[in-house]
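Excluded from the complex is one protein chain; the other protein chains are retained at their positions.
Chain nomenclature is as follows: A, B and C, assigned in order of appearance, with residue numbering initiated at 1 for each chain independently.
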Amino acid sequence: MNDAAAQPLAGNPAARLLVAGASGFAGALAAQLVWRHPRLELAQVTSRSDAGRRLDELYPRYRVPLEMRELDLEGLEGIDAGIVAYPHAASAPVVAGLRGLGVQVVDLSADFRLHDRELYEKWYGPHGEPQLLADAAYGLTELNREAIGEAELVANPGCYPTAAVLALAPLAAAGLIADVSIDAIQGISGYGRGGGDDTHFVTLAENAYAYKVDAHRHTPEIQQSLAELGYQGAVTFVPHLMPLDQGELATCFVTTTREVEPGELAEMYEQRYAQEPFVKVTEAPPGVRDVRDTNECHIHLARNGDRVIALAAIDNLWKGASGQAIQNLNLMLGLDETEGLR
Amino acid sequence: MNDAAAQPLAGNPAARLLVAGASGFAGALAAQLVWRHPRLELAQVTSRSDAGRRLDELYPRYRVPLEMRELDLEGLEGIDAGIVAYPHAASAPVVAGLRGLGVQVVDLSADFRLHDRELYEKWYGPHGEPQLLADAAYGLTELNREAIGEAELVANPGCYPTAAVLALAPLAAAGLIADVSIDAIQGISGYGRGGGDDTHFVTLAENAYAYKVDAHRHTPEIQQSLAELGYQGAVTFVPHLMPLDQGELATCFVTTTREVEPGELAEMYEQRYAQEPFVKVTEAPPGVRDVRDTNECHIHLARNGDRVIALAAIDNLWKGASGQAIQNLNLMLGLDETEGLR
Amino acid sequence: MNDAAAQPLAGNPAARLLVAGASGFAGALAAQLVWRHPRLELAQVTSRSDAGRRLDELYPRYRVPLEMRELDLEGLEGIDAGIVAYPHAASAPVVAGLRGLGVQVVDLSADFRLHDRELYEKWYGPHGEPQLLADAAYGLTELNREAIGEAELVANPGCYPTAAVLALAPLAAAGLIADVSIDAIQGISGYGRGGGDDTHFVTLAENAYAYKVDAHRHTPEIQQSLAELGYQGAVTFVPHLMPLDQGELATCFVTTTREVEPGELAEMYEQRYAQEPFVKVTEAPPGVRDVRDTNECHIHLARNGDRVIALAAIDNLWKGASGQAIQNLNLMLGLDETEGLR
Partner (left out) sequence: MNDAAAQPLAGNPAARLLVAGASGFAGALAAQLVWRHPRLELAQVTSRSDAGRRLDELYPRYRVPLEMRELDLEGLEGIDAGIVAYPHAASAPVVAGLRGLGVQVVDLSADFRLHDRELYEKWYGPHGEPQLLADAAYGLTELNREAIGEAELVANPGCYPTAAVLALAPLAAAGLIADVSIDAIQGISGYGRGGGDDTHFVTLAENAYAYKVDAHRHTPEIQQSLAELGYQGAVTFVPHLMPLDQGELATCFVTTTREVEPGELAEMYEQRYAQEPFVKVTEAPPGVRDVRDTNECHIHLARNGDRVIALAAIDNLWKGASGQAIQNLNLMLGLDETEGLR
């Protein structure tokens, strides 16, 4: 087979891209999505742990025939935009360096998601580049499209907040949430590439468990978004790991401020998401397999006794990370939001 | 290999057993547990759909070398006790027939779980043998040990109620529950042996979804138990299917009537369950793999913001069905509760 | 979300397609591949068992928003080509009916794969339309490209023959095979949508086993292809089922007619497959995950003692069925072979 080393670009690229941290799960998928994007050129992929290896050796299924290098900010040239897939804290200085070079950035880490520095530092420790916080647009596309389109730095949301907030946004905006508990499950790719015993196949086969039961860092991020939509109250969030690769499902138990009829619920959600290219309100509870390897979010609403149950299924690596990053990048570059994502 | 056709009984059997409906998942495990029980004799296994087949042909791993017959209540002789593993509605007349012969019964169906006939009929349809409702002891062993020991008919609990109520009982008994939402996940064996597309490997691999989101029949059963413990309020319950075989995890989001310190929680649970042979309070959130193929229930408590999170993991076929059936049968027969279950 | 009911066709369709038997696994994927194909119009999908249901209700992940009908050969109009995904024996009359209407056909069943009617009837029973056998081109694209391009009826190969023959073809053509045993494993989608106990998640989780150990119907199909390439000897073939959804791996143990150096092997395979768009010779043993959801076949060769080991990995539903069907259809219609498959 002739492994085409040339990227399948259609016409002149709208931007030349760097993917930094391409050896992790989200970074590798981001690299693939850029590689096969009709308008983006994948100019460089970097890795701290795997510099010198080809990306398609590490992830054959992504078929990106490029060698990963060490990131060299000083020698960087001809890059228009970057996707940074570093862990929190490690990401901020790289983002700052790229921004200093005038490079547009989508950051997959938590470093620029919380507007409030103090809140960030309470959950994540010292912030290395707090001066950039004010510039960062929060990248939950469906909630913040305009700001993203004008931003030079987008903080891509966490996977759990993406699912949970899309499930709850219409209720929050309508002032209907009195209280909410969010139970979520995620596939193992959400844990990341490391993990030792924790991510060993033998640990996870036929297993399922909750983690971070007392407090998970995505809680303040969910609260921030819901607050902006109008719900200022408490949020309880408990995540679980399940024996599957990709996939995320949020089950939200909502106490409402008044009784809501099922018909009203359906209409509210249908209307809110009718024009969204990636959000679908489904008649049956969605399975994570329905959205696997897509940027879609499938949402289902139900009444259960006095409560409203809001369900949202996404692929944690796509809409929960790299797919949404491309969606945001498209907006930043003035491209159609869906380009490269169908 | 010499497939010992003789049952490994130690001494005279305490009872001769019938397992009716042995070709289903719960019935087959019940048959195995009786077969290898040191004090019980497995006298007969019956099946409607697979009469004429050997049980170890259908389930090689259970190693019960008996042929299943059609149940013949009129010709039944020499049976002291029976485990009935029929679907609801189909179970009641079989239970009645066995009781008419003086046979002690543990019923795995829902038919005798709800004390209130009207409530039963609202969720399940007409009840065929309502006159037996008053005699049936509810078989959540840890809550009802004394009544079970004196009963001739035990209604074995549903798997979800077993996990959820064990997770919540100390809080309910202490009057600490103001409101509760229960999110639960279960392996596919909980769906049962049929299912067609729904239980096909291809449907479930890399999938996960909620079902019966608006109302699941185990909700009134959970409410009944919590009410007896002192909590009369609403219960919201949403179950999910996950791509694993055996295992069940209940995650309970509890709004408490007053602030509860983590230390108080720990002490309350440790004390309540200290003498229980099968309930363990764990320091880390339990995985369903930890309890697989055992009759144990592992419980973990945490504070998350203002809420209390109560987690319980069981094997849905063991403590959630056939293991608990043996535990109850042991009590009914005056044997040690743990016999045949270690 | 605006579920585009319109097909994403680029320009005028090259052909209007019928997919008959679209409710099975291979038929459903074929429908999706036609649906998203830039040059084909999916005019009709039919099903015997699920007529009246929408295909995207049955398979949400394929996103084909068409209702399946009963196949009505008499009322069929405006169809240029058809993919028939029926079981063997049921397929032949449908194929004959379509051919009678002048419709070009790719048949996924075994009915037209074996050139020799007697051989077919020995393995499959009476053949309903033997007069069509002479017209059918065998659709292992890489071996038979020219004939496929000129055919009106293509018999799409079995999944096992596709993997095994691609792994062995260069050795067979070079007269190097003295004897061969083929061990193959397949995911559960290869079993098909039915199955009852056999395909139940609980049967297959943590399981693996061989089947048809004494004789599998794909053996004569493999022999036919190898014979045409020059190897007339015996073929031993044993298939296995593994707990995964899609994927197939053939491990061929070849006794060679003379000693073959690893370098010679590598050169022979590289040269044979250099121009093939979907066959890749890999440096490491291929994993089925590497080719999942693609039409690729990854091949690896090694010497083990005196034997040559030839490995081939494909996705059984793609290159092993519906992907290869599109590849063949492209050739029949004069389109680029890879169209709609990248």
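In this text, contacts are C-beta pairs under 8 Å (C-beta built on N, C-alpha and C of every residue); 3 or more make two chains touch, one makes a residue touch a chain.
Keep in mind that this is a model prediction, so the values were computed, not measured.
*Asks:* Just to confirm, in the complete assembly, which displayed chains does the hidden chain contact?
*Replies:* Hidden chain contacts in the full assembly come out as A, B, C.
*Asks:* If the hidden chain were put back, which of B:A43, B:A137, B:A205 or B:L301 would touch it?
*Replies:* Touches the omitted chain: B:A205.
*Asks:* Looking at the full complex, which residue from C:Q7, C:T199, C:T251 or C:Q327 touches the chain that isn't shown here?
*Replies:* That would be C:T251, which touches the missing chain.
*Asks:* If the hidden chain were put back, which of A:A205, A:A266 or A:A284 would touch it?
*Replies:* Considering all chains, including the one not shown, the answer is A:A205.
*Asks:* Tell me which stretches of chain A touch the chain missing from the display.
*Replies:* Listed in rising order, the touching residues are 25, 58, 188-189, 193, 195-197, 199-206, 243-245.
*Asks:* To test your reading of the contact rule: which positions on chain B touch the chain that is missing from view?
*Replies:* 1-3, 8, 60-61, 205-206, 273-281, 286-287, 289-293, 296, 342
*Asks:* Applying the definition given at the start, please give the residues of chain C touching the unseen chain.
*Replies:* Within chain C, the residues touching the omitted chain are 179, 181, 183, 185, 187, 205-211, 213-215, 219, 234-238, 240, 242-247, 249, 251, 253, 255, 285-289, 292, 300, 302-307, 309, 311, 313.
Convention: only the chains that are shown with their structure count from here on.
*Asks:* Give me the two chains with the most inter-chain contact pairs.
*Replies:* Greatest number of C-beta pairs in contact occurs for A-B.
*Asks:* Per-chain Cα mean versus the mean over all protein Cα atoms: which chain has them closest together?
*Replies:* If we average C-alpha coordinates per chain, A lands closest to the whole-structure average.
*Asks:* Which chain is most remote from chain A in terms of Cα centres?
*Replies:* Farthest from chain A by mean C-alpha position: B.
*Asks:* Distance-wise, how many Å sit between the C-alpha centres of chain A and chain C, to the nearest whole number?
*Replies:* 37
*Asks:* Rounded to a whole Å, what is the gap between the Cα centroids of chain A and chain B?
*Replies:* Comparing mean C-alpha positions, chain B is 40 Å from chain A.
*Asks:* Would you kindly tell me how far, in whole Å, the mean C-alpha position of chain C lies from that of chain B?
*Replies:* 46
*Asks:* Return the residues of chain B touching two or more other chains; collapse runs of consecutive numbers into ranges.
*Replies:* As it turns out, chain B has residues touching two or more other chains at 205-206, 243-245.
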